[in-house]
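A single protein chain has been omitted; all remaining protein chains appear in their positions.
Presenting subunit A:
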Amino acid sequence: MKLWWGALRAALGLALLPLLRPANAVEPISLGLAIAGAAASALTGIISYPRLYCYFRECCLQRHDQRAAAALQENLDRKLFGQHLVNKVVVKAVKGFLNNTNAKKPLALSLHGWTGTGKNFVSKIVAESLYKRGLQSKYVHQFVATLHFPHAHSINLYKDQLQSWIRGNVSICPRSLFIFDEMDKMHAGLIDSIKPFLDYYELLDGVSYRQAIFIFLSNAGAEKITEVALDFWRNGRTREEILLTDIQNALSVSVFNNKNSGFWHSTLIDKNLIDYFVPFLPLEYKHVKMCVRVEIESRGYAVDEDILTRIADEMTYFPKEERIYSDKGCKTVDAKLDYYYDF
């Protein structure tokens, strides 16, 4: 290394020696350094140019990225079964939010519904359409109440940590995605600590949260939603006729008053900081069959209709008389699959 460097300097000196005579003011050392410096900075500039850099490493999502919304629509259409309301609301909400260059507050979605109906699945799809690595992305943060905030007595510590975490990450990447799971198990006061970030402030301590997305998942309100769906079914109307407005108002009040909701008496609903309440309807027999079919196909087996029906029949359904909706949604389907396909 040293030999190479010494030889270079000698060569440079020799090469520029003739220049010394006519122009006495030209200094070869500084000229050489200047040229080398210019070349180095040009090279660095080319390498760090965002478009090029972002092909190799993960970058924060910039504005005007139309692909995210289109990808989201396509994935939801293809992979999510039986949730026509979710499809509409989530796609419009995320698309409108991403296209809005002047959002006044971060997007806050609250996903409610029966277990196994697809809430985590949808949040995963949203994460994947925004960032290629999905939940593994360093700009997507998932918090599970029972895992990350287990002890009620450490609530002050959790509050401080959560605020610092959110503040730090949004200042690095304004388009961060935060997913809070098991909201019904979260301490009522903890969510109040992030309320300031969801509000209509332009800047908070020099950081703007207006481009971030917050998704809250919970089972609260599931009974109410099921009630509405059951009413529709009993009156002979199709599932697709259920409108968002039918559910939304009933949901908002019941979630607010439910002590287990994690939102109970929280200022989030008080201040209307949740942009959209997204209800997940319970899944019917035909949707369970769709789930089984997709699972079989993803494993590469041949689709046997007989086994499909048997697996779907094995799931338990409620209510007791009508037996329309699956108790666990699409959960435990893959376990049953293993039982029937023994290889």
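The working rule: a residue touches a chain if its C-beta (ideal position, glycine included) is under 8 Å from a C-beta of that chain, and two chains touch if they have at least 3 such contacts; residues count from 1.
One rule holds in what follows: contacts and distances are computed from a predicted model.
Between the names "Torsin", "Vacuolar fusion protein MON1 homolog", "ResB-like domain-containing protein" or "FAD-dependent oxidoreductase domain-containing protein 1", the one given in UniProt for the chain missing from this structure view is "Torsin". Screening A:6, A:150 or A:168 for touch with the missing chain picks out A:6.
Residue A:204 is the one among A:11, A:34, A:204 or A:243 that touches the chain missing from this view.
Subunit A residues in contact with the hidden partner, per the touch definition given at the top, are 6, 9-10, 13, 17, 20-21, 24-29, 89, 92-93, 95-97, 100, 102-105, 156, 159-160, 163, 192-193, 195-196, 200-204, 206, 245, 249, 270-272, 275-276.
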